[in-house]
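All protein chains but one are shown at their positions in the complex.
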Amino acid sequence: MHWLIEPGLLASSPVRVAVLVGTVVAITSAVVGVFTVTRGQSFAGHSLADVATTGGSGAFLVGLNQFWGFLAFGVAAAVMLEVIGVQRRRGRDVATGVVLGAALGLAALFLYLGSQHSSTTGASFTVLFGSIFVIQPSTVPALIASGVIALIVIVALSRVLLLTSLSPDVAAARGVPVRAVGVAYLVALAISVSLSSVAIGAVLSTALLIGPAATALRVAKGPVRAMVTAAAIGVAVTWLGILLAYDSYYWPPHGHAWPVSFFIVALVVVAYLLTYLHRPARRRRSPSLGTPRAEVEVGA
Amino acid sequence: MSELPTSSGDLLRLDGITVRLSGREVLHDVSFAIRPGEFTGLIGPNGAGKTTILRVILGLLAPSAGTVTVAGQASGSHRRGGLLGLGRPIGRGDGRGGSVVGYVPQKLLIEPDMPLRVRDVVALGIDGNKLGVPFPSRARRELVAETLRAVGADSFADKRVGELSGGEQQRVMIAHALISRPRLLLLDEPLANLDIRSAQGIVAVLAKLAREQQIAVLISAHDMNPLAPVMDRIVYVAAGRAAVGGADEVLRTDVLSQLYGQHVDVLHVHGRVVIVAGDDGEDAGSPHAGDDLAGQADPVYGSGVA
Partner (left out) sequence: MFSGFMMNTWIAATIVAVIAGVVGFFAVLRGSTFAAHAIPNGAFAGAAGASLIGANTLLGLAVFSVAGALGIGSFGRKARHDVATALILVLMLGIGALFISLGDQYAQETYSLLFGEVFGISPDVLLPIGILGALSVLALLVIFRPLMLTSAMPEVAAARGVSPRRVEMAFLLIMALATSMTVPVVGALLMFSLMIGPAAAARSFTARPWLAVVLSVAFGLITVWIGIAISYETDWPLGFFVGVLGAAFFLTGRAWASLRGRRLLRSRRSSAVPASANA
């Protein structure tokens, strides 16, 4: 196995940190992602990540650790998305898109100002594509803690979320505060997204959020099985991605590693496509195939 | 407003419910009561206010006037309280966390990849409104299995709920509502999109439940004929007003014409009831319609019709 596991892999401290943080990120993102995909909120999940970018670049600008910037903006955006809460899905998508655009504009500004004031280059790349191998060990406890918190919140809410997605009216009639649950879920999503943004970048945290969850939903039937499968896929993809990224240092062009985010994304997409071998696509019931359907709002 | 005969045995009681939405009066002075074990049809054309009535009963909509009483307790502020507001369901039940009122919504639009099997949906009926993860136990599993059998959904218990037909989905949602041992089951247009066979199947299941478990059923429909054999009483809703009573009391040309505010004919065809709009221009004030009711007290209406 020498060609797969290059020398020094497990002895390397950055790799150990990467694996630890990566595992937490993968599990949290996957479990949160199951609900994100089910509720049809992939765009919102992706947008939160991009908005978190603004926070990250802002933090970079003022010299803070980027994670806090990601987190603050992510949570704020989550609450704002819930408040905007337009009834029809298309209206909500447009509103999300506009908020996203404004946030990206701000990010552009922050990154520009940051590059003027400091000599560190590559800030754009790092903020967007992550830096899992250069995570400072001092931030690791905070990262793990936030991942665990997000995970606990989602697991605690899982039944209520499913009930709300099934029928908001039934849930409301049974005393569930549908709006509050929606906000709590979005906050957990924001935390998870901030976390994965630090690890593999804001723009690509969507891969770990959506990919394993969408894959699991195609093969697992019940809720518990879906969450566990998603987490397993996420972790597998992350470990393999870290492994390959480390190995790629020895691949052409020598001395230059390929970005870990590339591997993770590629593996995520491959995993998803593999399910189509096992279960060929069935014809969807919607009459207008290929056109985004106007769906009845399900869940907050 | 004419007073309903007071009876403390009423399971559900609406008194003078009026609802105004966006400046429009959607329901006017609706009153009726339901006793334990009764099978009541909430009948009326689309847009008449049936769903509004159901939402008021469930506490999802606050009426502009009037009161709702469920099992002796005024409904309304039931949702406050409890940890994080995940509080008591409608009408405190038997203390086990069960609720007095079970609700089966109209057809749900469920994505095929929703990670819920039929048995998961039914299990959510036990305690889906609580935080945390349930402890798997044999008692739970058996309760779910038993409820599935009662509605005839055990054969597809492991299918994804998004892959079911309309009729199958209705049974699942009935089981979901049933498992918390409600004393009143509310169903919102369950038969609307079903073929005749499936509709008859659902009605049979409901009738059996009402008989065997003494569960009162309030079922809304725009076509009353599938329900005719099993209905005890009708609440007929049109133009925001209601006429309450037995089928032969309510389904009459004079009664419904007054309700609609225009002449309609109630025809009995081969044992079925058909309601047909009359000629334009004739209204309840015309010489022929409403003759019998002029000057008489109204035992049937709440009040205020024309």
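Letters A and B mark the chains as written, and numbering starts fresh at 1 in each.
The criterion applied here is as follows: a contact is a pair of C-beta atoms (placed from the backbone, for glycine too) under 8 Å apart; a residue touches a chain by one contact, two chains touch by 3 or more.
As the structure is a computational prediction, the values presented were derived from the model and not from experiment.
Interface note: of B:Gly47, B:Gly72, B:Pro136 or B:Gly246, the residue touching the hidden chain in the full complex is B:Gly47. Across B:Leu54, B:Leu206, B:Val235 or B:Val264, the single residue that touches the chain missing here is B:Val264. When the missing chain is restored to the complex, the residue among A:Ala102, A:Ala145 or A:Leu274 that touches it is A:Ala102.
By the touch definition given at the top, subunit A reaches the unshown chain through residues 37, 40, 42-43, 45-46, 50, 89-90, 93-106, 108-109, 111-112, 115, 121-125, 128-129, 201, 203-204, 206-207, 210-211, 214, 253, 256-259, 261-262, 264-266, 268-269, 272, 276, 281, 284, 287-294.
Basically, only the chains that are shown with their structure count from here on.
Within the complex formed with subunit A, the subunit B residues making contact are 55, 58-60, 78-79, 82, 84-90, 99, 101, 103, 105, 108-117, 120-121, 124, 127-134, 158, 160-161, 173, 176-177.
Put simply, subunit A touches subunit B in their complex at residues 34, 37-38, 40, 155-160, 162-163, 165-167, 169-177, 180, 214, 217-218, 220-223, 225-227, 282, 284-285, 295-296, 298.
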